[in-house]
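Some notes on the structure that comes next.
Every protein chain but one is kept in place in this view of the complex.
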Amino acid sequence: MTVSKTMAAGAQAAQNKGVKARFNSDLPQVWIGIALIAVTGFLPTLLGNSYWVHTFHIVNIYIAAAIFQNFLFIDAGQKSFGQGVLLGLGAYVTAIFFGMHGYSFAAASVMGLLAAFLGGLLFALPALRVQYFHLGFVTLSAAIVFPQLLMTLDKWTNGINGISVAVPWLHHEVIFGLSWLTILIAIYPMLALALHYGIRNSRLGRQMRVAALSPEAARTLGVKPGVMRFIAFIIASVGTGICGILYLPAVSFVSPQGFNMEMSFLFFMAVVVGGRGQLLGPIIGMWVVFILPNVALVEYVDYRLLIYGTLTLLTVVLFPDGIVGTIERKRKARSIHGRGEKAFRIDPFLERLKGTAEHRPSESEYAVEVRNGVKRFGAVVAVGGVNMKVRKGEIHGLIGANGSGKTSLLNVLSGLSRLDEGSFLINGQDATRMAADRIANTGLGRTFQTPRIFTQMSLWENLRIGLDASTTNASEGIRQLAAQLEAEFGQDNAELLSHGQRRLVEVMRVVLKEADIILFDEPAAGLSQSERADFAKLVRFLSRNLGKTIILVEHDLDLVWNIADTITVLEQGKAVASGSPEAIARDPAVQHMFVGGARA
Amino acid sequence: MLSEIAIIVVRGVAIGSIFALIAMSFNIVHGATGILNFAQGNMFVLGGFAAFFFANQADVSWWLLMMVVSGLLVAALVTFQGWITLLPLRSAVEQDSWIISTMAASIILGAILMITQGPFAYTVQSVVPSFRVLGVRTPGAYALAIGAMLFWYFALRFFLRKTLLGLAISAISQDLDAARAAGLPVRRLQLIAFAISGLIVGTAGFLVAPVISVSPDAGMRYVLNGFVATVVGGVGSNLGTLIGGPLVGVVAMLTAYKIGGSYQDLASLLVLVLILMVRPQGLFGRTTARRV
Partner (left out) sequence: MLKVNNLYAGYGIVPVLEDVSLSVSAGEILLIGGENGAGKSTLMRAIAGFNKPTKGEVLLDGKPLQGMAPEAIAQSGLRLVLDGHRVFPELSVYDNLRMGAAARRGDKAAFNRAVEQIYDVFPILKEKHRAYARDLSGGQQQMLALGQAFVAQPKVLLCDEPSMGLAQALLPPILSFLRNWAESGTAVVIVEQHLKVTAPYADRAMIIERGKVKFTCRASELDEKLGLAETAEVVH
């Protein structure tokens, strides 16, 4: 396809000039999309073909709805089978107020918008609590119930007779023979596309994506996944409601049969076939899924659903990326730019943050305190009455066998798990009942055993979400650091990073977050000898030069002994020893942990 | 007054039995694969179509034979659908493609039915005569529905706890890795789970054909109510379906009699939203995440 050749050629050319190829083709897709909508929106009028004018009115409105569906699907991770309801609410309520009660079109539109917003709440409220297929069923249910209500509430909706509307001023020609309606309908999907791009590249958009990809990681970055889902649904509902308002004058007549499940499926399928998550996807998808059966095979209109369904099934089984997605994948494969063998080093960047002070662990202040913490999973006691004190600014190692409770304890401290008994304090504040995102906002950051690196986002964006998570205005040093990182890694692909490098990305992320307490969950796993040595230096830097408190859950005892100020040993949910590395090494209670004898 | 309550309860439980059957068919597949098969509703309606085409106005012995045939045919179709659905899940990247593919399968089936049969509902003669219960004249098919629900509940219970095959399918839902380590043929067992779910809805649709809407667009309503019944009872719990199904059925009947028949689905939707907000795990459900 020409689109891919253009993009790939551009990427090659750019690379040859010494300029990096783009990480993703979102922006070119936006421009191409706008161009395609402009052509199909304006050209038919200019050519005087009223059939195509009308057809593309519908298509472009549907494209706008599909754009919001796409946003909901990928940027927020929600599968909604009921977007047609929101379009229907926008159209029908406007029709009721305008066509049946004589309000002005503008006033009626406001009512329509309000109705779409309220309808969106029906999806958004459950989204606060549940995810996955449950919400899919709620939206599907709504898609079935909606036309039924339109029929039954005929006192308000005029039932099966439908409502006819005429909005003459919209059809007045403004310029070049284009009517207001044509202009509005052409501009709206362009705005929707621009909005999608804008949200995706904003802090909110990044936080939404992280919440969709890894709710756990999101919470440790101060984000409430439920709230993200809620906001996404509201945006999509209002956006789709406006589609309905434009739909009304385009079709001039609404009836219950026009708003059945088919419409909701159409939007969903256009997104899947076009390429989910690709900004251009809804446009290409809608052309293929809607225009082809409706226009090209016009005698076979009854086969519409069969075609939608078959196309979607084939796409999901054979070409999961969809049309635009497959092209984008090929483009990326050809012009990918990433670290690869070149080392992703963060030392040079961190050096700039170095202050003059050499921090030492505090003698009197405690960053974290656990008091008789108990955590049970059913009958299993993961943490059985642990007392632990971590001084501010120290490196505290937490060791023990698998099943000793280390990871459970870490999860409790970061708020991902709740203590059944006992309490814990962060910087003197009781955090026992705090939600994970609130704990993150008090200045705690953590890394995970498997680094949460999001390959859908560029390397810089993976770092930037750390910056997004900071609750205070960034200090000068951090701001400069961020600017440098963006310049260096803005277009890099995160997929190529080795495991060790991903680990470093996670560390840099918490540094950008300006977390002053950092929890590391088995950070050395999978790192080579030299990577471990570098990591040890890094941890010392974070503590001694930046004054951070570090809690390190780790199996590599050499590493722990090398850098820890204090070590706590957990066994079967209890802290059996705690003290300096020298003291622990001599403690008879923990000798069995060391393979072959005492640790020097 | 009393007779109205009687009608609501009797019909509610009977309709609810249908939802319970669909819910049980959800549970066996979900346990083995983590998938909720959207297409179950249309498969159920297919059973109804089978009754119309193979055994309308037939005598009892032929009817019974055709019921078995219907069950087997739908089982085969659901197994094939299951196989297609499981295909992309081999590569662990597309973990949620099943939502889309089962929905697409449902749409394709509905469309084929619409194209070949047209939009109208077929009437199927009942083999079992109507009878009186609590002074209310009740279609025989309702008794069959309740009977089928109880039969399948105990049959599945027996199967999953006493037979080697059933134990193996149950084992997969309890600990997938341990099942693999024991050499259990996981994919084959998952397909058998699909087949059983098809057997349940294929025979159920056949049995209750006289009292359901045997039309191409009825499938969605059944899958939805079946899902609400599943969630109310708790995903994975067949005991829960015995309560969830009749509960949803009674709510639907109550709505139909007190407010209006066309508000039934709205009532189900509200029950669903309520349960999800208040107690998402349902009455007896486990909250463990499943992996395929």
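The letters A and B name the chains in turn, as written, and every chain counts its residues from 1.
Here is the rule we use: a contact is a pair of C-beta atoms (placed from the backbone, for glycine too) under 8 Å apart; a residue touches a chain by one contact, two chains touch by 3 or more.
Given the structure is predicted, the values throughout are model-derived calculations rather than measurements.
Every shown chain that the unseen chain touches in the whole complex is listed here: A, B. Touch with the chain omitted from the figure is made, among A:Gly384, A:Gly490, A:Gly526 or A:Gly547, by A:Gly526. For the options B:Ile5, B:Leu150 or B:Ala178, the residue in contact with the chain missing from this view is B:Ala178. From the set A:Ser214, A:Ser498 or A:Asn545, the residue in touch with the chain omitted from the display is A:Ser498, counting the whole complex. Note that of B:Ser170, B:Thr203, B:Asn225 or B:Thr241, the residue touching the chain absent from this view is B:Ser170.
Even with one chain removed from view, subunit B keeps its contact list with that chain: residues 164, 167-168, 170-171, 174-175, 177-186.
Of the residues in subunit A, those that touch the hidden partner chain are 401-403, 450, 498-499, 502, 522, 524-526, 529, 554-557, 572, 592-598, 600.
Operating definition for what follows: only the chains that are shown with their structure count from here on.
Here the spacing of subunit A and subunit B, counted between their Cα centres, is 35 Å. Of all residues in subunit A, those touching subunit B in their complex are 79, 81, 122, 125-126, 129-130, 133-134, 136-138, 140-142, 144-145, 148-149, 151-152, 261, 265, 268-269, 272, 302-306, 308-310, 312-313, 316-317, 320. Residues of subunit B touching subunit A in their complex: 36, 84, 87-88, 93-94, 96-97, 99-101, 103-108, 110-112, 114-115, 220-221, 224, 227-228, 231, 260, 262-263, 265-266, 268-269, 272-273, 276-277, 280.
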